[in-house]
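One protein chain is absent from this view; the other protein chains keep their places.
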Amino acid sequence: MSGPCSVESREQIVSIAKDVKAAGARILRGGAFKPRTSPYSFQGLGVEGLKLLAEAREVTGMPVITEIMDTKDIEAVEQYADCLQIGARNMQNFALLKEVGRSKLPVMLKRGLSATIKDLLMSAEYILSEGNFNVLLCERGIRTFETATRNTLDLNAIPVLKAETHLPVVVDPTHGIGLREHVAAMAAAAVAAGADALMVEVHNSPELAKSDGEQALLPDEFALLMNRVRAVAEAVGRGL
Amino acid sequence: MSGPCSVESREQIVSIAKDVKAAGARILRGGAFKPRTSPYSFQGLGVEGLKLLAEAREVTGMPVITEIMDTKDIEAVEQYADCLQIGARNMQNFALLKEVGRSKLPVMLKRGLSATIKDLLMSAEYILSEGNFNVLLCERGIRTFETATRNTLDLNAIPVLKAETHLPVVVDPTHGIGLREHVAAMAAAAVAAGADALMVEVHNSPELAKSDGEQALLPDEFALLMNRVRAVAEAVGRGL
Amino acid sequence: MSGPCSVESREQIVSIAKDVKAAGARILRGGAFKPRTSPYSFQGLGVEGLKLLAEAREVTGMPVITEIMDTKDIEAVEQYADCLQIGARNMQNFALLKEVGRSKLPVMLKRGLSATIKDLLMSAEYILSEGNFNVLLCERGIRTFETATRNTLDLNAIPVLKAETHLPVVVDPTHGIGLREHVAAMAAAAVAAGADALMVEVHNSPELAKSDGEQALLPDEFALLMNRVRAVAEAVGRGL
Partner (left out) sequence: MSGPCSVESREQIVSIAKDVKAAGARILRGGAFKPRTSPYSFQGLGVEGLKLLAEAREVTGMPVITEIMDTKDIEAVEQYADCLQIGARNMQNFALLKEVGRSKLPVMLKRGLSATIKDLLMSAEYILSEGNFNVLLCERGIRTFETATRNTLDLNAIPVLKAETHLPVVVDPTHGIGLREHVAAMAAAAVAAGADALMVEVHNSPELAKSDGEQALLPDEFALLMNRVRAVAEAVGRGL
């Protein structure tokens, strides 16, 4: 899974979609509703962003995943997306978990910044218990005392989760380490540890990105990452 | 502020309300919508619980505070409550923050388990920026490596917050330390450090409580806590 | 207990000793061997610092406490000090713990940055098991994700330690919060929570201090802190 942090314009999302597809990505990510620490930061294009995502899908044929932040938005998001994402800050927004548990779409649930592995599994249970069994778990970094990296990507969670549940495990190295130059190393490590999928942010002009530009890869860098990941996947007996 | 974790029955909430009022509490707390880690735990009585809270208010004259978990519940909660509570797990549920920012009721915002003081202030900003200036900040313990206590009540946050904002600072020692026998010590410490108010859980039969019974005080223990807190408040030049 | 972070000169240590004694301090602290993160920072005056401490004791009559960092220094430190301090970074330097366990002097053991309360008690056990029963435990802040304060002073440890051991509990609010303007609030809170003693850094020219000047109090500020602490101590039924 790959794409920009936020959907910003038709040109931006379609261009990036083509690039990541060419490099081997299967699913297009892009945020329309953005959870930002500050109310004064860019909050996403909303429904307009959803429509642009759907256009990029038409052009490239890639299914799209996008975040839902409020129970009130379920109809709008279901109309345009192929997979729902619950962000780390909403991992214990139980009303929202129940709502997506009643959806027909698959749900990718991101681990909260201070959520234990057990907490993550219990939150998944909220979705499963409403009847939606299509849940993916996503490790995206926990909050520790370390300040050299944005978060501490906890790869230990991969083998532990694989042993405790049959749900697929996705790893997001971009938010996990938060440093563009080290995303590929962590992506390769995640696959070596047993991750089933990766989510990587790519932007064609990171310096102009409206959110998280400093950690997004350029399309060329993403292609190199895919080569490294492909080699490691084969080494541990898996294909892409 | 005092009362049980969850509203469980008319008899329970009215009895506890009378007890805590007699000991000096000013505001009655009680959960109707309960955020629980597991979907299989007691989830609260919902609107029925709100009605019972309102009954306890009629009997005792105490205003009530209760948690809101979903934007969809705003009308129901506003109808019965005097103060809205945003729980720690929803501190970065930005859709909910904006919703309560449009309410006329005061809002108590609890610090998330892994939220920095700056994150807490930015979340408060979501409420303030919608026009609701009646915001109380609540320290209720952060998540650290220490396992001897339920959470690590971070009293350092009190003087830091008092220096950075004019918003009142509430401390919840019950969830913070999570051990009934040590709640009074932390309550006294919070007041000595400059807290403006306390939120303490009290239950008349903690062993039968449907949630968090092991950390709730008995009414008699709460009265002793109030005496200790009153003495410390006077020592630092404040009344109750 | 009070005094400067490092002993720097005869004039400095004697002057501060007189000031803190006048404000009510009972024991003089001062570092001769300094554990610094960087080898290029000031490392303390060594044995020369110990002699200056002893001079300050002669002038004021106050017993002195100072840190020991290496088993090789035990004879030198024992010759001049009245109480040995094990710093947070050496809390699990087991060779050193055994060495001071064979000393006749009391030992103040500081909690490590990431030590659980149980770890702290087990380290104390190393000293006790060698026959030295004069051990004081010191809470001085743990390492968490919070960056607004230097460390997170964990006052929760006070009631927990008081319930689990008969050893006296000292609190060091200076290193705990690391912000001069908030040391007094945390000192008062520590006493309200049940601390038996405080260790507070005072310097007569913090801006010239060779270590940790930004968190040391001026003698006048220390006198105000003592007044606040005295009032809280009386409120909870204790004298100074």
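Letters A, B and C name the chains as they come in the text, with residue numbers starting at 1 for each one.
Everything below uses one rule, namely that contacts are C-beta pairs under 8 Å (C-beta built on N, C-alpha and C of every residue); 3 or more make two chains touch, one makes a residue touch a chain.
Since the model is a prediction, treat every value here as computed from it, not as a measurement.
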Candidates A:A76, A:A185 or A:A223 - the one touching the absent chain: A:A185
Selected from C:D70, C:E164, C:E181 or C:D220 as touching the chain missing from the view: C:D70
Positions on chain C contacted by the hidden chain, ascending: 35-40, 69-73, 89-90, 92-96, 98, 112-114, 119, 122-123, 125-126, 129, 143
Absent chain, residues of chain B that touch it: 114, 143-145, 147
Contact footprint on chain A, counting only the chain that is left out: 114, 116-118, 142, 144-149, 152-160, 163, 176-177, 179, 181-182, 185-186, 188-194, 228, 231-232, 234-236
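Note that only the chains that are shown with their structure count from here on.
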Rounded Å distance between chain A and chain B, as computed from the means of their C-alpha atoms: 34
For chain A paired with chain C, centre-to-centre distance based on mean C-alpha positions, whole Å: 47
Residues of chain A engaged with two or more neighbouring chains: 114, 143
